[in-house]
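Here the complex is missing a single protein chain, while all its other protein chains stay put.
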Amino acid sequence: MKRKDSSQLRAFWNEFRRVKFGTVGLALFAVFVLIVLFEPLLMPYPDANDRWRDMTYWLDSPRNAKPVWVNWFTSKDYAVADTIEPTSVTESQVGSLRMVMMEFEYDFHYQRPPADLQLVTTLTGNASIQMELIRPDGASLNYQRATSSSGTRDIRVSVAQNLQDKVFRLASAYADPDVIASENPETIDAMATMFAAAEPNMLRATNPLEGTYICKLTVALTSADSRVDDAMLVIAGGVAGWMGTDASKRDIWSGLIAGTKWALLIGLVTSFVSVAIGVVYGVVAGYFGGWVDSMMNRIFEVFLSMPLLPILIVMGAVFKPSIWTMIIMMCLFFWVGPVKTVRSMALQIKENTYIEAAKALGASHGRIVFKHLLPQLVPYAFATMALSVPSAIVYEASISLIGLGDATVVTWGQILQDAYASGAVLQGTWWWVVPPGLAIALMGMTFAFIGFAMDTILNPKLRTR
Amino acid sequence: MSEPILRVENLKKWFPVKRSIRQVLSGERTQVKAVDGISFDVQKGEIFGLVGESGCGKTTTGKLIMKLLDSTDGKMYMEGEDVTGISGDALAAHRRKVQMIFQDPYASMNPRFKILDVLMEPLVIHGVGETSQERETWAIKALEEVKLTPPDEFLSRHPHMLSGGQRQRAATARTLMLSPSIIVADEPVSMIDLSTRAEILHMMRQVQRELGLTYIYITHDLSTARYFTDRLAVMYLGRIVEMGVAGEVIDNTLHPYSKALIAAVCEPVSGRVNRIKEVPIKGEIPAATNIPQGCRFHPRCVYATQACWEQPEPELFDAGNGHMVACRRYEEILEKGDAAKTSEAEF
Amino acid sequence: MYWRYAVRRILYAVVMFAVVIFIFSALFNTVAETTQLAQITEQVNAEVRGVQQASQMQAEDIQEWRESRRTQLIQQYHLDEPIVSRIFWRTLNTLTMNLGQSTRIRSSAGENDVWLIIKERIPRTLVLFMTAVAVDVLLGVWLGLRKARKAGGLMDRTTSIITMVLYGLPSWWLGMLMIMIFAFTISIFPSGAMHSTPAPTGGFAYFVDLLYHMALPVLALVVLRFWGRAYITRNIVLGTLQEDFIMSARARGISERKVLYGHTLRSSAPPIVTMSLLALLASFGGALIFEGIFSWPGMGNLYWVAVQQNDIPVLMGNLALTTGLYIAGLALLDLIYGLLDPRVKVGGKA
Partner (left out) sequence: MDNILEVKDLELHYFTQKGVVKAVDRLSFDLKKGETLGVVGESGCGKTTMATALLKMPTPPGRIVGGQILLDGDDIMPLSETEIRRRVRWERISMVFQGAMNCLTPVYTIEKQMRETLQQHRQMDRAEAGKRMLKYLNLVGLSSDVLRRYPHELSGGMKQRVVIATALFLEPKVVICDEPTTALDVVVQAEIINLLKTLKEEMGLSFIFITHDLSIEAEVSDRIMVMYAGRAVEIGTNEQIYGPQGSAHPYTQRLLGATPRLHEEVKELSFIPGTPPDLLDPPSGCRFHPRCPVVMERCPHDDVWVREIEPEHMVACWRC
């Protein structure tokens, strides 16, 4: 028995290989599987799966940053997002004070400034910090802050948000009096000014000043158990990551990678379960005929008469499903897909004399269904499965888009929903809208290639040469 | 005469027809009377032919004998035992004794099976044989029986790798696997090329003689029926109209329908090109839902008189020497027919 | 012959609708009843407030009145009966378009009767969807025929590949992109809605304005889907072209044009119509999502609004009517099929 199956599989494979787009589909499918397998390696934010909706996880990223490769297509490069570790750390004792001094160097060689420059660190116990930012031309600004608390807390100093007036003052030294008069610290683009060449028009920012920017951080630890940890300089770039970031600072690339496994899961499980049910249902109806068939046909037609998406929407709104219940709900309605064709195929196969021959030999219904009927339908079932994967994915995305998705997981549909709800379409944040849709389309195409290829093999009539 | 191996008494098979709502409401019941009361005996070791046009009920009769269909009425005895309403073990035993060869040898084998699987299937279904080795030996023996040699070469092939004749041999081998006593052969050679047709018939007859089998040979082709069968029955609209020794039925035909049928057959002899063939029959075959009153052949019978549709349907009776006919007026017609024969038109 | 078939098919659709509505009523019974009870409480409270203002009733009397009014309403809505009977009443109410009161959503005239809310939206959905269907089928059949004529040729192969590439692409996503490009980046089309505000008066201007607003959604729907229609058409036509009667017609000297557009297309029409319309009905759901994207004030848009506002009665009513339209579509499909296939039209083995 084994021998026979393997030889037929091989024959099928040999035919399949000849259909070029089928092979392309398989290759793409392999790529998707690899993405799922190597997910941790591919995701710059390894906790994206669990903490996608945890805003504190994404604080270090810029908001609405474009993808890094945008720089390849523009002459005025955006600053790339980066985190900079201190180049030197020195500790000294001044009386009862312990002083920790750190120096960060940021090489700025872009035409557009980063969205923000943040100093991030964790403080324990009483401490005060002093930060000095020195531009390549020597101009500098200072920031001081003393804190007293016994616990551990995160400190975050943002130039764009906290130091606007200091930047304004710095620029005022160079700027035209008229300009100073017409601008005010609230409205200037702090980052642009910070990274602008020192010239009269500096406040209206303009020519970038390239070079090394130095940030000197001095932490005075006042109590014995005080500590400073994890200090770094976060450059919130104008561009960040392979796919940019969204309005909640999340890395879209990580979201896409995290969504891949869900898309595959939803697509494969739904199509497999529903097609398996549908094929068995169709075969049983077609084989037994008579009142069994009529009854099964009635049930089938009831299901056929229900518009799928509206029901899923209402069920979603009423039952608030998790991803698994959503898959079950989809299976509940998806199985009707292959029934009609399978039933007519079963009716046709049933007419073959070998079925009658088996009956004449005394074969049981079970033997006829499982040995003679179902094996003939396996190729068709696989083709149908492949072709129903994309629709399952699109359905999940559609339900998510309306806002009924499972919030505990990251799916492409939900990324799109976030984008749509945050007005990404209106703002033209294309890197938020295009990639998830493309991912859905690409996966759809993958399975379409595979399914259509099998279809071509199964219907020689459609072959043209 | 000894106990017949198969005895059929007044067997009927009516199929219900889908009714419209009006028919359901008025209690009207239409039925296709595919087999409408047939009786015959088959002796052990003979080849019994069932001949007729499409739709005459010959295939349905075959299926009734196979118990692929349940009869509506009537009785059937196998080796003296009533097998009309059997089920379960008795049915399984019956299926081992009666086997079938189908018209299209290609369609009668699952294309995904190898010949070995095809041959093993009856054994697997009936749980015959201990080991697969034992079963394989039997399969090889069966293939040798039908002259499909060397057997090893064929066992691993799929049906599509065989020629039509070889397939029908393999199909015959399958029927032999369970050592049956009756084989129902439904048009076994009609889909096979002329050049190999005789070969298959020859092989079938050889197997029959060697193993002492009984055949029920179903066909529309009178010429092969004459060649292959010992006795034959001519069917029309679910009834046997004439039955007897093959040569006798064909050369001394009694029933007007058989006459028409035989007259219509073409023969490979010269000198007939420019002659219009007289076929003593009229009209088209009526639907089996609407069987005519009286003798069911009367609307098409060129000799029909008023009595034919007013009197009840004639039963099959012995016209001498076991030559049975279901026509009241066959003697009258015989005289008329001879007169007609001499006046055949010629250009 | 045909009218009998038609009557039977329509009756069947009605029965099917009733069965499906019954299933919905059973499936969503709990949530529907919870909402209804809440609405009753609200109504009673409002009435109590009115009564209190009008008369100077004692607190106990009010309490008593409140209870009896509540019981009365519960009886009126059959909520005190056993579950099967409750489901039955709900089914009956739905079938008679007695869809209850919305919780938040109002119709454009301010009514809160669910039927009135949905009723004004049905034609809007139909006009958008039907236009898309018409364009889609026409383009699809045209392309499919061209593909079948030169099956295996460059045009056939490229369009087939396009079909596959676009197979799993959500149409509403394309809609989003189109809005982003054609409405916001280069503003040549409106980003949504059905009319300019205020809507132009006068038949022709109104019509042009409608077309202008419909252009983008119809384009987005059609551009993605008609390839699939073409592919199906191609396969069916290719199958028909291999039939003996086509060869026979050619042999009779019938011109190639007549063979293709007459015999072939006419014989392929029943399956083409079935397959196309079935696929289109399947895309009905997608079109509903579409309305949300394009702020088209139809039934699909209503789903978005109802989901956001958690307006259960509107959601239920909308589902019932969408299903009704869907089943009507299926019935229409069979009726067209019957007209095209003489085996149905004049009887015989269908």
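For clarity, chains are labelled A, B and C in written order, and residue numbers in each chain start from 1.
Simple rule for what comes next: a contact is a pair of C-beta atoms (placed from the backbone, for glycine too) under 8 Å apart; a residue touches a chain by one contact, two chains touch by 3 or more.
Nothing here was measured: the structure is a model prediction, and the numbers come from that model.
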In the full complex, displayed partners of the excluded chain: B, C
Among B:10, B:87, B:163 or B:311, residue touching the chain not depicted: B:163
Residue of B:197, B:239 or B:255 in touch with the missing chain, whole complex considered: B:197
Touch criterion as defined above, residue of C:177, C:254, C:279 or C:305 at the omitted chain: C:254
Absent chain, residues of subunit B that touch it: 53-54, 163, 165-166, 193-199, 201-202, 220-224, 226-228, 247, 250-251, 260-274, 276-277, 279, 281, 284-285, 347
In subunit C, positions touching the absent partner: 243-255, 258, 262-263, 266-267, 269-270, 340-343, 346, 348-349
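In this section, only the chains that are shown with their structure count from here on.
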Fewest touching-chain hops separating subunit B from subunit C: 2
Geometric centre: closest chain by C-alpha means: C
Averaged-CA centre spacing for the pair subunit C and subunit A, given as whole angstrom: 31
Per-residue multi-chain contacts in subunit B, two or more chains: none
Set of subunit C residues in contact with two or more other chains: none
Touch list for subunit A against partner subunit C, complex: 21, 301-302, 304-311, 313-318, 387, 389-391, 393-395, 397-398, 401-404, 416, 420, 425-426, 428, 430, 433-434, 437, 440-441, 443-445, 447-449, 452, 459, 461-462, 464-465
Contacting residues of subunit B [partner subunit A, same complex]: 66, 68, 91-92, 95-96, 99-100, 102-104, 107-110, 112-114, 117, 121-122, 125-126, 171, 174, 178
Subunit C residues within the subunit A interface of the complex: 16-17, 19-20, 23, 27-28, 31, 151-152, 156, 160-161, 163-170, 172-174, 176-177, 179-180, 184-185, 191, 235, 238-239, 242, 281-282, 284-286, 288-289, 292-293, 303-304, 306-308, 310, 312, 315-316, 318-319, 322-323, 326-327, 330
